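First, the structure itself, so that you have it in front of you.
Removed from the display is one protein chain of the complex; every other protein chain stays in position.
Then we have subunit A:
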Amino acid sequence: MAMEVTQVLLNAQSVDSTVRKHAEESLRQFQEQNLSVFLLSLSGELAGEDKPVDSRKLAGLILKNALDAKEQHRKYELVQRWLALDMGVKTQIKACLLQTLSSPVHDAHSTASQVIAKVAAIELPQKQWPELIGSLLSNIHQVPAHVKQATLETLGYLCEEVSPDVVDQDQVNKILTAVVQGMNANEVNNDVRLAATRALYNALGFSHANFSNDMERDYIMRVVCEATLCPDVKIRQAAFECLVSIASTYYEKLAPYIQEIFNITAKAVREDEEPVALQAIELWSSICDEEIDILEEYGGDFTADSDVPCYYFIKQALPALVPMLLETLLKQEEDQDLDEGAWNLAMAGGTCLGLVARTVGDDIVPLVMPFIEENITKPDWRQREAATYAFGSILEGPSPDKLTSIVNVALNFMLTALTNDPNSHVKDTTAWTLGRIFEFLHGSTVETPIITPANCQQIVTVLLQSMNDAPNVAEKACGALYFLVQGYEDIGSTSPITPFFQEIVKSLLHVTDREDAGESRLRTAAYETLNEVVRCSTDETASMVLQLVPIIMTKLHQTLEAEKLSSDGREKQNELQGLLCGCLQVITQKLGASEPAKYAFMQFADQIMNLFLRVFACRSATVHEEAMLAIGAVAHATGPDFAKYMPELYKYLEMGLQNFEEYQVCAVTVGVVGDICRALDDKVLPYCDGIMTQLLKDLSSNQLHRSVKPPIFSCFGDIALAIGENFEKYLMYAMPMLQSAAELSAHTSGADDEMIEYTNLLRNGILEAYSGIFQGFKNSPKTQLLIPYAPHILQFLDSIYMEKDMDDVVMKTAIGVLGDLADTLGSNAGSLIQQSLSCKDFLNECLSSDDHLIKESAEWAKMAITRAISV
């Protein structure tokens, strides 16, 4: 049998596809027939020193895949499957794995270390395999370096896989001691030292206690800093990665080391190889991230003890940090603007400079201006580009007061450079910088306008000209125009853009037709800018927006004419359809929001819907997300007449709701069902059986991304509000589901911020469902059907009130539900509400809320309750 496995594993890697498929099939059968024996033979294969390295490696990989999967539900199944295996079998497998760590064959021990970590991730939380860490640590003192390396790698993977709270502090201490010793300069073997450094990276999350101890922290920091000076470039890079992680995880412990950190990073940025230098810059970017977060969150007011204070490391380092970063800007690569994946010193340095500007604000301006002035007119394109990039980078952060006068001077220069500079990099960065100027210094919130009637025409003209430039430059020009029009979003009824509207639209459409529009995202940028032009348009230009409709429809029609596409061609078609549907959605939403424009728009509704349905039809299994999004906008604009599209649309709605894999599609479809309910009201009834069935299936699925579940509950409310008492037949399915979800979301104790946020989304969805159901049944003879559910709903309101962790949105919806319950159930609810533990406190708290919407809901609820009680 064992011999056989070796051959099958080798065959599974054969170049001959018949042999390979046959082998894969045998492996699958073997696994299905007897999992225990299958896993045992794989572990035996991995441990067998006499086996070929290729079969050992594949055996290890199959083992690893038998323990973990990306999809949550699959992962859960695998974990349960492993836990259910016979204890003896598992012990044998684990022994093989540990034994393999000592193998001199690198691929074997390296694979084993990953498998061990996967097993540990399952077993340690169950308090199983308690001897694992002890036996790994005993390996550390083994003489062969490769055993030590494999063990350190295993410890690293283990720390990556396992949650810190399942490992005792005592064991954490021992792991850290072993790891840090391995990193020490005394360690002569570089493979061991590298493995240890990478292990520390993963172990940092376990080290909170150790970082609170001055002596231990000093020791760790000293070893890490020393490792950044190691002759081996990989170790230096790994050590800097540790420092980056320490800067984010232990920001508040950095003060004693910041000078040293600056010295070693400055040296690395100026002298070291690029991968190391990039990490050194990243370190400062990370510190900026921390300080930006702290300053944003607390607004500079640190009164509570538990808050992390801002140490202003960036502000202190500014005089040395800024010149260092400015130097990097001159290290551009040729053609970096044409390479989507490029990431180099100049890019990292400019990005960091932008973060520094956001951290310190005005203080950065005087430090950067001399560099810009010195370089912006130099003959070497690198200097001009670096100067421009520096300028663009510091536009977010400093106050408009500080920047406006400078920008007013620079604007003309930039416009000239965008037209006349001979270098494409310079033009690219110039157009980007103009975009940043418009993004941050132009708009209704800015006091002194940068764009005036005097220069508006020139700006538009230059940007439109640049759209004929190289694709990367044209793309940035589109981006600049995007922010230019966005600045006029709240302008009112007359926009300075109106005189140029026709020309802008014409130019953008022209760009989308360019032969080379596929390069540098140019076509996408042009459509996105067109969308923004439409969104920010006023009634003055509504007729021109309307004229766009047949143009975009024609383009969409053309994508449907293409026949027999290659897979690449199909992907391009799909992308283009997405852009065109997106554009139609934006137009529909815009025109649908104003009565006269909507009336004119409706003449196209049939044709548009027909096109969307054809877009759906040209794919077999999935629904086009952008088309679905656009259909929601059409439903909203159309109202009850939308019913005529339902017979054909329905199957695609169902398909969208079934799309677990692309959960965005499912989420969008759920939203569109809501639009349709509001548009059709009770005319949606014939489709509700199917829709409700699918929504209930979605809720029960553990495959569907959890973010879709709250909107599904809200959608119940939309349906109930639309069909009123006809919702009766769904009550017996929907109510228990709401009830159990409510129980799950009532308490959040011990949850992290992310979980609390999700719980609040879920609560809001549940409450919106209740709201819709109560309002839907109001004034119907069937309201008494809801009475049995009222005590539980009131209890749910009680418990989320007691929990004290709901956000404003939930508070608004919750107090509204209290009103809906009273409003619909009337005197039946009166006594229940009076018995409720906290309704009165809850209501009073909401009545005195500063939030306008909460107060409004609460006032309404108060009246509804008053009526219910006084009847």
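Please note the rule applied: a residue touches a chain if its C-beta (ideal position, glycine included) is under 8 Å from a C-beta of that chain, and two chains touch if they have at least 3 such contacts; residues count from 1.
One rule holds for everything that comes next: contacts and distances are computed from a predicted model.
Q: Using the UniProt record as the reference, specify the protein name of the hidden chain from among "V-type proton ATPase subunit", "Snurportin-1", "Exosome complex component RRP46" or "Transcription factor IIIB 50 kDa subunit isoform X2".
A: From the choices "V-type proton ATPase subunit", "Snurportin-1", "Exosome complex component RRP46" or "Transcription factor IIIB 50 kDa subunit isoform X2", the unshown chain carries the UniProt name "Snurportin-1".
Q: Which residue from A:Ile175, A:Leu629 or A:Met655 sits in contact with the chain not drawn here?
A: A:Leu629
Q: Which of these touches the unseen chain: A:Thr359, A:Thr638 or A:Ser771?
A: That would be A:Ser771, which touches the missing chain.
Q: In the full complex, which of A:Val79, A:Met347, A:Leu463 or A:Ala517 touches the chain missing from this view?
A: Of these options, the touching residue for the absent chain is A:Met347.
Q: Looking at A:Leu136, A:Leu152, A:Val668 or A:Val684, which makes contact with the chain not pictured?
A: Once the missing chain is taken into account, the touching residue is A:Val668.
Q: Can you name the residues of subunit A that touch the chain not displayed here?
A: Interface residues of subunit A facing the absent chain: 198, 201-202, 238, 241, 244, 275, 278-279, 282, 285, 337, 342-343, 347-348, 351, 428-429, 432, 435, 439, 476, 479, 482-483, 492, 524, 527-528, 531-532, 535, 578, 582, 585-586, 589, 626, 629, 632-633, 636, 664, 668, 671, 674-675, 678, 714, 717-718, 721, 768, 771-772, 775-776, 778-779, 816, 819-820, 823, 856, 859-860, 863-864, 866-867, 870-871.
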